[in-house]
Structure formats: structure tokens, C-alpha cells
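All protein chains of the complex are present and in place, except for one that has been dropped.
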Amino acid sequence: MSEKRKARETEKSSQKKEIPGGGKWVVLPCNGLDKEAGALAREMALHITKGGGNLICPVLYGRNPSRYECELAGGPLLVIDGCKTGCASKLARERGLKIARRLNVREMLKEMGIKGGKAPVPDPDNLSRLISSLQGLEREWEEKEVEPSPGLFTSPVELREFMMEKFVFKVPISGYFFNENDCWARVEGTRARLGVSDYVQQSASDMVFFEPPAVGTEIDIFDEAGSLESTKTALDIISPVSGKVVAINDELVEAPELINQDPYVRGWAVELELADFKGDSELLMDCDRYFSYLKDKVEREFDEKYGR
Amino acid sequence: MSESTFMGVPREKIPWCPEIDYDKCDFCMECDEFCPHRVFERRDDEERKLAVAHPENCVVFCRACAKTCEPDALSFPDKKETTALIKRMREEAGDGE
Amino acid sequence: MSEKKVYVIPCSGIGKASASAGREATYRVVEELMPERCETLCLGLLTTGDEEACGKVRDNIVVAIDGCAKDCARKNVEAAGKTPEIAHRVQDYLKKRKDLKPEAVLDIGEGGRKLVEVMSRELAAEIEGLLEGGD
Partner (left out) sequence: MALEARPKYIGVLSCSGEEEPEGTIARNAVRLVMEKYRPGITVSLCLPLYLAGDEGERKFAQAVPVIAVDGCEKACAKLSTEKYSGEVRDAIDIRALLREWGVEDELSRSHPGEREWELTERVAQEIVKKIDVLLESGEVVRRDEG
């Protein structure tokens, strides 16, 4: 084999292993042909991938998912939606992709006090303002690899239950705090894991999607910490505590039914580094209080259901 | 326990429910179809074909219906202010018990 | 090719629309798409431990279709001494087509019927694949 050819071969194989632009964002944008916000999403995607990374065409990916297998493995996924419809997010979710970061142009514009136009034509001023707001995004994913708390949340959780009709409702005995939106925080040290209660699991029925928040997001008490969709309904996980998202339950993204099978332990959704648990806890119920609160609530619901 | 309370505060004292911006709403009814708590009501015979008829049914801090709204016509009160308000009312009532 | 039968067994899912969809997809496969190879069997017979029924699932190919994560169909087949060759939940199909939610137990509605169509086709293709590749 000639030296030249050998060199070419090595070059080829290293190219094969190293995804072009590997390590940078893989960007899946809105296809940008509906409104201005969409067109801006497309332009932003082009801008972000200019220096490396990969661009996924939503239309082609929709038709032929295997086309982008290689690119998608090459870095964290950034989804850019144009508007509320969130086609790009939905596409990612339908294909079971893990979204590392999400931008919504409509919302970004709204924060800047700009109303996007109807025509799918990007206004250059709007584009440059959006782009300058992206500073830091380049490095962001590198800082994202936060480990879920080692050693925490490993002790077994004891539950107690009450029965209504044939339905058994379970609540932990201790260590959990609830809000009246039936979401829990399991608090250990400065960390908390969040999830939804057994009651939510039973009334919403079988979970089919979990859409997590991005790692790094600052969440205030009662903010949304991800959302769920079941065979019956869609709901937000309303955080009982404030803090910064340090980990999400990847297993739950793959298998949202874990919430049905084990809502208090394996069905956790998000882990936070707590910001002010002392303050938050004033507004929360401990396990005992939630147990009696839930019992009352379930009894009322059954009464209503049968018109009494 | 009174008929309906949220965090120990009578539900009707908490101003939490969606507000419809009728300049934007296109009456697609997605929100009404979505909401299991019957907050909205359809008014087929009126010009404004959708109304927030039962604000007290709305789950405090839930904003899920807004996600279904393509024209972005639904808005909610400020969450921080609502939390502060609830806190204040609880204190006034002696920790809401 | 073996002469084994394929038993497609849905959960009985009395209380869930997704279970109704699983059952309807089963009927579509065993009665219309692959009637010469496939049959169904009452899951209840496995729960009671009926010898004849348990023997049938042990000696043949089994596809379990569950309407929720409680996996009654799969677990009852396993209790009869057989690991199903194929086991799916209706939710696995729904995850990919979330606009096709079955509506109610007695009438799964338009979306539910579309889901049944998608499920039964994919299932039939999967069974074909298994029969061709298997022996």
C-alpha cells in the first residue's frame, strides 16, 4: 500500500469515527416556512452551526429518520422552535431524542418586547438581537455534565396507603414534601428529587411522554419542572421547591411508565440543587398532612363523580 | 374544611385563572378540549365563542392549557405575586389552619 | 417452517380504552390479517390455570399485547410457564403516534381506530418476520 493511500485510509477512518463538528451542538430547528419566528429559528440554527456542529433538516428527518443517526450521536441536541406549536420539539420527542437544550423564538422575542411578523421573512435586526442573546450557549453544554447526586436517594421508601373503591392510594411515610398540585420533592441534604404522586399517576393513567426541563434551568417554587403526557391528559410537573436543575431522570424519558409503576422512587423526574428549602417548606405539606389532604380530596371526588 | 381551599386559603380569594385575549383567540377550542376541569365554556351563539366561565375550577399554578394555544391568547397572573399573596393570606389566617 | 400456531393474547383490560384498542388490534390480526397462522385465547383461562390453555401457550408462539404497564397479559402468559416471543404495550405504539389516543372503553373513537390499524399492521409484519427468521 502506498504511503499516500495509507494516509488517505487513516484519514477516512478517522473521519468515520469523528463526526463532523463533533462535540458541538446538534441543532434541530423549525423548518421556518410559516411565520417570522420560524424563519428566525432557521437562521439561528444556521448561525449556531456555522463554526461546527450539525444541522438536522426537520423535513428530511421526518421522512427518513436513519439519515441523521450519525449526526445525532455527535453531540447534545439543541431544539429551536419558532412558535408555540413546537413542531421541532414534538418531532424530537416522537423520535425519542434526548433534548439537551431548547429555545423558543416566539418566547425569546416576547421577552425582548418584539412581536414577530406573519410572513416567514426574518427581520435582520431581530435576528442580530436574538443572536447576541445566545452568548454563552457555545460553552454551555460542556458544563452540563453534572452527576446526579452520588449516594443520595438510595434508601428504601416506606409507603402507607388508603383504599377508595378498589383503588389503593399510596403516600410515603417520611422524607417527602408535597404541594397541592400533587407533586412531591424528596429532600436530602441540599438536593431534592421531584416527581408526581401516586394519585396523579392513577388519575392521569398511563404515561406516554416525559418532557424534561433543560439541565441548568433555574426553577422557582411552583414553576414548571417538565411536563407529562398520559393516555388521558397532559400535565405540568409543578415544582414544590426552588433550585437549579442538576440532573434529569434519563430512564424516565425512555420509559415514562415508570411513573405508573413506581411514582415515588424510580419515577423521579428532575433533581434540583435547592435554593431556599426553608422558605419553600412553609408552603408545603409533609407526608402526614398530604396523606389526610389526599384522602379528603379523593373522597370528595368520588362523591362528585356519583352526584352526591 | 371549606368546600374549596388551596393551601388553606379559600379558592375564590386566589385570582388564578387564564385570561383570554380576544384579539388573538381564534376560537379553535383546543384549550377547552384539553382542560379536564371545565374552566372554559363555549358560547356558540355569541360573538366571543369561548369564555372563562368557571375560574374557581382552575388549578392554581397550572398553566397547561396555554401550551395548547397556538395563537398565544391565554395568559395567567404573575406566579410570584400569587405565591406572595397566598403566603400573606395564610399568615393573616394564622398559618392557614 | 414450523407448524406452530401463533397465539395473540391481549390483556382483558376491563377499565382502559388502551386495552380495548389492544383487543381490537388482536382481532384484526387473528381474523383478518393472518387468520391461517394466528389465533387468540382467553387470558382468563391462564389466570385460572386451565391445563389445556396453558399447554397451548407453552407449545406455540405467543404474542402478548398489554393495555398498561401492569402487563397482565405478559405476566399471565409467564405464569403459565412461557416467555412470550413478542410482548408489547399499546403505549409503545402511542408514544410514536400521540395524536391517536383511544377515547373510551366501549368506543375507542376515530383516533383509537386509526391506532388499531397501525398496531395491527406493524404487529402482523413483526409476526411474519418472526416466522420467517425463526426456523
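A, B and C label the chains in the order they appear, each numbered from 1.
Simple rule for what comes next: contacts are C-beta pairs under 8 Å (C-beta built on N, C-alpha and C of every residue); 3 or more make two chains touch, one makes a residue touch a chain.
For clarity, every value in this text was computed on a predicted model and none was experimentally measured.
Novice: The chain left out here touches which displayed chains?
Specialist: Displayed chains contacted by the hidden chain, ordered by label: A, C.
Novice: For the chain left out of this view, which of A:57, A:137 or A:164 touches it?
Specialist: A:164
Novice: Touching the hidden chain in the complete assembly: which of C:6, C:21 or C:41 does that?
Specialist: Spelled out, the listed residue whose C-beta touches the missing chain is C:41.
Novice: Applying the definition given at the start, please give the residues of chain C touching the unseen chain.
Specialist: 9-15, 23-24, 26-28, 31, 40-50, 70-73, 75-76, 79, 105-106
Novice: Just the residue numbers, please: which parts of chain A touch the chain that's not shown?
Specialist: Contacting residues on chain A, toward the hidden partner: 162-168, 302-303, 305-306, 308.
Just so it is clear, only the chains that are shown with their structure count from here on.
Novice: Tell me which chains count as touching both chain B and chain C.
Specialist: Chains in contact with chain B as well as chain C: A.
Novice: Specify the chain with the shortest distance from its C-alpha centroid to the centroid of every protein C-alpha atom present.
Specialist: Chain nearest the overall C-alpha centroid, as shown: A.
Novice: Which two chains meet at the most C-beta pairs?
Specialist: Looking across every pairing, the one with the most contacts is A-B.
Novice: So which chain is the furthest away from chain B, centre to centre on CA atoms?
Specialist: Between chain B and the rest, the longest centre separation is with C.
Novice: Chain B to chain C: how many Å between their CA centres?
Specialist: 42
Novice: Return the distance between the CA-based centres of chain A and chain C, expressed in whole Å.
Specialist: The separation of the two C-alpha centroids amounts to 32 Å.
Novice: Let me have the rounded angstrom distance from the C-alpha centre of chain A over to the C-alpha centre of chain B, please.
Specialist: 24
Novice: Tell me, which residues of chain C touch at least two other chains?
Specialist: Counting only residues that touch two or more other chains, chain C contributes none.
Novice: Which residues of chain B are in contact with two or more other chains?
Specialist: Residues: none.
Novice: Could you list, by residue number, the parts of chain B that touch chain A in their complex?
Specialist: 1, 6-7, 34, 36, 59-64, 67-70, 72, 79-80, 83, 86-87
Novice: Under the stated contact criterion, what part of chain A meets chain B in this complex?
Specialist: 83-85, 106, 179-181, 220-224, 227, 233-236, 238, 282-283, 296
Novice: Spell out the part of chain A that touches chain C in their complex, as residue ranges.
Specialist: On the chain A side, the touching residues are 94, 96, 205-209, 229, 231-232, 257, 260-261.
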